[in-house]
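The next block holds one structure in the form of structure tokens; read it before the comments.
Just one protein chain is left out here, and the rest sit where they should.
Chains here go by letter, A and B, matching the order in which they are written, and residues are numbered from 1 within each.
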Amino acid sequence: MNNEHEKSLILGEAGNMGRAVAGWLGRAVLFSITAIPTLAIVFMIIFIAGEALPFFENLKNVKEFFTSTNWAPSSADNPHFGALSIFYGTAMVTIVSCAVAVPLGILVSVCLSEIVSARAARIFKPVIELLAAIPSVVYGFFAIVVFAPLLQNSGGALIGGTIALLGIPLCLVASLCAGESLKGDNATSIKSVSVSAAVFLLLCIPVLLLARDALSLQISSGTNALNASIILAIMALPTIVSISQDALSSVGRDMREGSLALGATKTETIFKVVIPCAKSGIAVAVILGLMRVVGETMVVWMASGNSLKIPEPFYNVLEPVRTMTATIAGEMGEADQSTGSARYHVLFAMSTCLLFLALLMNAAGRYIGGNKSRK
Amino acid sequence: MDNKTQDNTPQSNAVVSARDFCVYYGTHKAVKNINVDFARGKVTAIIGPSGCGKSTFLRCINRMNDLVDGCTTSGKLMLNGVDIYHKRLDVTELRRRVGMVFQRPNPFPKSIYDNVAFGVRLKGRIARSDLDEIVEKSLRGAALWEEVKDRLSSSALGLSGGQQQRLCIARALAIRPEVLLMDEPCSALDPKSTARIEDLIAELSGKYTIAIVTHNMQQASRVSDNTAFFYEGNLIEFGETAKIFTNPKKQETNDYITGRFG
Partner (left out) sequence: MNDRSRKIIDSSFSKLAKISLALMCAAVAAFTLPIIIKGAGAFLFTATSEHEKILEENFGADLSDGQKERIKRGEIQKEKIFSEILELENRKSLEAQKIITDEIDAAFAKLQKQTDSVLSAAKLTSSKRRKAFADISTSIWGDFASRVKEATQMAEKNGAAVSFEKFLEKCSEDVTERAKQYSGSKALKAQIKPVARAALRRSICQLPNSELELSRKRLSEINAAYFTFKSGVNKLLGPVDAKQKASEKLPRNKYGQSRMDMARKVFEESVCKIRVIATDKNGHSTFQSVQTKEYFKGTPVEKIFDEIEENFDALMQPHFVFYGGFFTNDPVDSNLLGGIFPMIVGTFYLTLGSMLIAAPLGIIAAIYFSEYAKPSKITSALKMCVGTLAGVPSIVFGLFGLAFLIDTLKISDGKSVIAGSATLALLILPTIVQSCAESLKSVPQTYREASLGLGAGKWYTICTVILPAALPSMLTGIIISMGRAAGETAPIIFTAATSTGVALGLSQIFTNPTPALPWNIYNICSEHEAAEMVEHVQYGMVFTLMGIVLSLNLVAIIIRAKLQRR
């Protein structure tokens, strides 16, 4: 046997034990470090829910918490913990910003993965990353210093202009389609033109009326639900865009080619093949975007106006609202001086709600994403 | 089965010997009851159609299959009479003795020198001059020295595919293994590089015990002393290369060699 190989291949009992122990120890250390995020989640639930427990123990409190709008937790003799308007504010801001961010985000991701060339998409990628990298307090700064005065001084013109700019092209497309669809029925060209003109006018009038109404809007304060929602929508955009873009581009090339080869247009391919294939990925993107909106603190704290009432009428986005995160951030600063006060506990109760909302959404996203991988 | 090595004691000149050796992936039996001896200093080719378990068997010899989840074995596989699957076996020491060259050249993203020295350095600190000597010897052994001696410190990823594969061989030689396993070492290479590797294998035979898995029957017939034919996890036939290729005993072997399937 070779001289260099004098060492035995089989380890002695002791050596083997040593190795086993060392290996086991190493794995144990690695495992315990890996378990830190898990421990953090567990401790988070224990500590935050634990601090909220004194509040939830009183059932009267709980009922008031979810049904009343009377919020005066710091009052010494007669405190009230009605957080309904705060929940409403969170819901409102979330819904409005999603209404802006979801269509826009999906359109952008479709554009990046299907319409522009791969090279152009690579150029736009840093733009999305830039948007994702901007700290939330900078968004808040923008909302309060730049956007709020703009909204306050010329908000009506802004909203009216947006309605007109979005509405008129849509009317145009719709009317052209109407005219074209007539053409198929062997109608004369004059007839089809007149039909499309009529449809155009019919659709344009309400749009323009709406825009005119918007022009004369007086906005009492630039920090309101709309401001916060729009900024939040911009914040949620990169999350939605990048994740749904991944989902879209993971749809196989063969699928697209199959559809195009059957004579479908690009748009038909996108809507009938690509998006249905990627829909669970897009749903996950929307949920993650939603989570970013719900959990965001600084922007809503700075831009939403922090008013403790449900807007009237309930859909009036131009009124200030207050969200859960902003309440926690704003009031805990004063409440933490008196650890253990009723106000301290009610704020922890609120963040318990927030935490469980986040966990729930996470689970939903995981469930939807999991469905995809099983398919 | 009428293998020459059906008895349970390995032949005296056998380096690697298998006795009723089976490999399972989960519940699937990928390699079935193999009995074979690889003779010292000889080149043994393992041939067979895709998925016949030849690579799996080869990777068991230095326990590379430990990396695959759910891979278990039964029976005996021995290196110099020592059970490779003994529960106290020192796997790293085993792998030092049984070197391996993979299908695709896989140099580390380090310099050429560091690639060759990698295995040597595992044994602890070594004087620079000694290391230089080993590196040169290994590179010469792999017939690469003349081509790279002026750029030892440049990245190994800058070499051509054939050079990279020879570098991997040099890297394996540097720790002076007893056995060298080659898993289709030429499948990712062009014909010219393949020829160089084959020449190299011829040079190395005698000094090392080599087991080479190949798809290419001409290659097997050119470089090997013995040939084992695997089919669907079974070892169908094992014998001297000349015999197998000219006068196979089994119908499957004949069909495979003549290109009926595979």
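Just so we're on the same page, contacts are C-beta pairs under 8 Å (C-beta built on N, C-alpha and C of every residue); 3 or more make two chains touch, one makes a residue touch a chain.
Not measured: the values here are computed from a predicted model.
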{"item": "Candidates B:36, B:112, B:134 or B:168 - the one touching the absent chain", "value": "B:168"}
{"item": "Which residue of A:56, A:87 or A:141 touches the chain not shown here", "value": "A:141"}
{"item": "Identified contact with the non-displayed chain, of A:224, A:259 or A:351", "value": "A:351"}
{"item": "Hidden-chain contact residue, picked from the options A:72, A:99 or A:115", "value": "A:115"}
{"item": "Absent chain, residues of chain A that touch it", "value": "26-27, 30-31, 33-38, 40-41, 43-44, 47-48, 50-51, 104, 107-108, 110-112, 114-116, 124, 126-131, 133-142, 144-146, 169, 173, 176-177, 180-181, 183-184, 234, 237, 241, 265-268, 270, 288, 291, 294-298, 301-302, 325, 328-329, 332-333, 336, 339, 347-348, 351, 354-355, 358-359, 361-362, 365-366"}
{"item": "Residue ranges of chain B at the interface with the undisplayed chain", "value": "62, 64, 67, 69, 92-97, 99-100, 102, 104, 106-110, 118-119, 122, 157, 168, 171-172, 175"}
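Going forward, only the chains that are shown with their structure count from here on.
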{"item": "Inter-chain centre distance, chain A versus chain B - centres from mean C-alpha coordinates, in Å", "value": "55"}
{"item": "In the complex, chain B residues that touch chain A", "value": "79-80, 82, 86, 88-90, 93-94, 97, 176, 178"}
{"item": "Partner chain B, residues of chain A touching it in the complex", "value": "1-2, 4-5, 7, 9-13, 16"}
